[in-house]
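The other protein chains are all here in position, but one chain of the complex has been omitted.
A, B and C are the chain letters, set down in written order, and residue numbers restart from 1 in every chain.
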Amino acid sequence: MEKEQYQQLEQQVTPKPPYLKNIVKAFFVGGIICTIGQAVSLFYMTFFNFTEQTAGNPTVATMVFFAMILTGLGLYKKIGQFGGAGSAVPVTGFGNAVISAAIEHKSEGYVLGVGGNLFKLAGSVVLFGVVSAFFVALIKYILVTLGVVSW
Amino acid sequence: MKKLQTVLLLLLSISIISGCTDKEKFIVYGSPQNEEELKAVLKEEDYVEKTTVIQHDDKMLVTVQIKPWDKWKKAKLEKKLQKKFDELYPDKEVFVSADYKIYYEANKVKKDGLEDEEISDKIKELKKLAKEEA
Amino acid sequence: MVIIFQTKPSILAGGVVAGPLEKRSTFSQYFDAISEDERWQMKTNEQGHRKMIQEACEIAMKKAGVKNLEVDFFLGGDLINQMTPTNFAARELAISFIGLFSACATSVSSVIIASLLTELGASNFSIAGASSQHNAVERQFRYPVNYGAQKPATAQWTVTAAGFALIGKHNDNLPSIEAATIGKVIDFGMDDPFHMGAAMAPAAFQTIQSHLEKRKQKFYNYDLILTGDLGQLGLKLLKGMFAESGVKQEELTLIRDAGTEFYGQDEAFQSGASGAGCSAAVFYSYIDQMMRAGRYKRVLLVATGALLSPLSYQQGETIPCTAHAIEITMK
């Protein structure tokens, strides 16, 4: 059998991901995580001195804390298998990427293992977040200087 | 489908919890002399869902909750309202906030029955809180 | 390349040890020992991996009544970088050792070498086999164990198991290795590390085909042709390739796959089991015992291996694969 012929066969046999099912699951899991986030920020606004503007930070930190517990107990990967992007896209997914790498590489020690591998999976998010922020701000600055837009 | 049931249950319980807080939608607390006028001014603005105004002396704190569908314009509406009040009460020190926290605290001022100087202090405090950056 | 063994070395004993999750395997009743702890009471997964290999080898030797001083060669491998678990186990076992790497096909390639050494007269007793430990393999090839990435239906679950066979001189009452095929490295351009079955199926196809051709045998001359860890989709593809080449449907039922059957049809494991420990555990427990009981007279064991590394696929390379086969007969 030739390569091309085999690739055709492979296309036939391999099931397509269940798009609709995955989308519905991602929507619900992601939605629920964000709703919990909303409840957490309401909690911070009600009981602490945080405004809608400033409640974002403690909310995100709390969500990452939840992610740590779920990751450590081995539950987050099950949520991940079910929810797909629904659990990967919220900040809890970012937390899961960092925390799971930290737990995994503990066996190589805290300096070389945990320290060196903490951002093994999530590093790209930090990289592209910071770099894109830099360029977006730069472009905006240039546009403002040229008088095309205002801040 | 079990998951769907849980979601519906969650939404239902949230609605019950949050459903109890609505009572009076337009509240003015502190000096009552311009209460009706203020209410009329705020009712003019159709994007305002609920509002609580607390005032003492020349200080006035206007807290509003914007209707959900208009919320994305929050920053602009806040500014617009601030301008309107500045023009209406040029001799008063007015601060407008659409933040939930400030609204919540303003209601608490009424609930706790703060008086006179206490109100002024609270307004000053909340103004500072509202101006904090993320 | 097909090798025909004149002296027909025998499998004197098999030793299979598996992890706690493998209790759920359809083959678990045939395993010699199942650990309650996936790390074998050791500190790291890799140390547990080593302990598991040691235990499997010791069981194989004990069953045959052979001491490790009497064993001439230890041949084996695993999937971890530089095969440290097997190397370290060899240190503990103190047997002359060569590490072998054919990815998951090591379970068979090691037995081929052991048989050759036996045929040569260089070895009275050799231990050969392979192993894999889920956590250690996952973190190296894919993601940290606790990372919540969604696995597609094509993914396979790496087995925690070690399977070793004690190979010695021919014995009429024991399953014996009559012939073997050392496979070529085949690359059909598959590049998805979560779809290994599709990458490995062509290698299995080539090896089985050339084995049958050189041995002048047909499918129905075998009681069973058992592949290592193609998974449900890989097995489907392999059968599809044979169907295309004119093999009849009823003959295709002779092909089975250890990876497909390992965890039953449990959807939690997606396409099935994989890993060097999968084929080794099934070959040297279930098959060995079935042959001793006379259920099978002639089987072809085909272990498939995907020769990739995380580095190679991140650099955009396709996944080359190999398959090695041994023909085992019972009088």
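By definition in this document, a residue touches a chain if its C-beta (ideal position, glycine included) is under 8 Å from a C-beta of that chain, and two chains touch if they have at least 3 such contacts.
The rule is simple: contacts and distances are computed from a predicted model.
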Looking only at the UniProt record of the hidden chain, which name from "Peptide/nickel transport system ATP-binding protein", "Cytochrome c oxidase subunit I", "Stage V sporulation protein AEB" or "Branched-chain amino acid ABC transporter permease" is the right one? "Stage V sporulation protein AEB"
Could you tell me which shown chains are touched by the chain that is not displayed? A, B, C
Using the definition of touch stated at the top, determine which of C:R139, C:H211, C:K236 or C:H324 touches the missing chain. C:R139
Looking at the whole complex, which of A:L9, A:I79 or A:L121 touches the chain that is not displayed? A:L121
Considering the whole complex rather than only what is displayed, give the residues of chain B touching the chain that is not shown. 11, 14-15, 18-19, 21, 68, 71-75, 133-134
Provide the residue numbers of chain C that touch the chain removed from this figure. 19, 21, 38, 45, 134-135, 138-139, 144-146, 149-150, 157, 160, 268-269
Quickly run down the residues of chain A that touch the omitted chain. 17, 19, 22-23, 26-42, 52, 56-61, 63-65, 67-68, 71-74, 78, 83-86, 88-95, 97-106, 110, 114, 118, 121-122, 124-130, 132-134, 136-141, 151
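Just so we're on the same page, only the chains that are shown with their structure count from here on.
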So what shape is it, when you link every pair of chains that touch: line, ring, star, complete or other? line
The chain whose C-alpha centroid lies farthest from that of chain A is chain C
Chain with Cα centroid nearest the overall Cα mean is chain A
Which whole number of Å gives the spacing of the CA centres of chain A and chain B? 34
For chain B paired with chain C, centre-to-centre distance based on mean C-alpha positions, whole Å: 70
How big is the gap, in whole Å, between where the Cα atoms of chain A centre and where those of chain C centre? 37
Chain B: positions in contact with at least two other chains: none
Which residues belonging to chain C are in contact with no fewer than two other chains? none
Along chain C, where are the residues that touch chain A in the complex? 43-46, 139, 143-154, 188-190, 195, 198, 202, 205, 233, 236-237, 240-241, 244-245
Touching residues of chain A toward chain C in the complex: what are they? 1, 3, 5-7, 9-10, 13-15, 17, 22, 71-72, 74, 76-81, 83-85, 87-88, 93, 96-97, 99-101, 103-105, 107, 120-121
Going by the contact rule set out above, which residues of chain B touch chain A in the complex? 3-4, 7, 10, 14, 99-102, 104, 129-130, 132-134
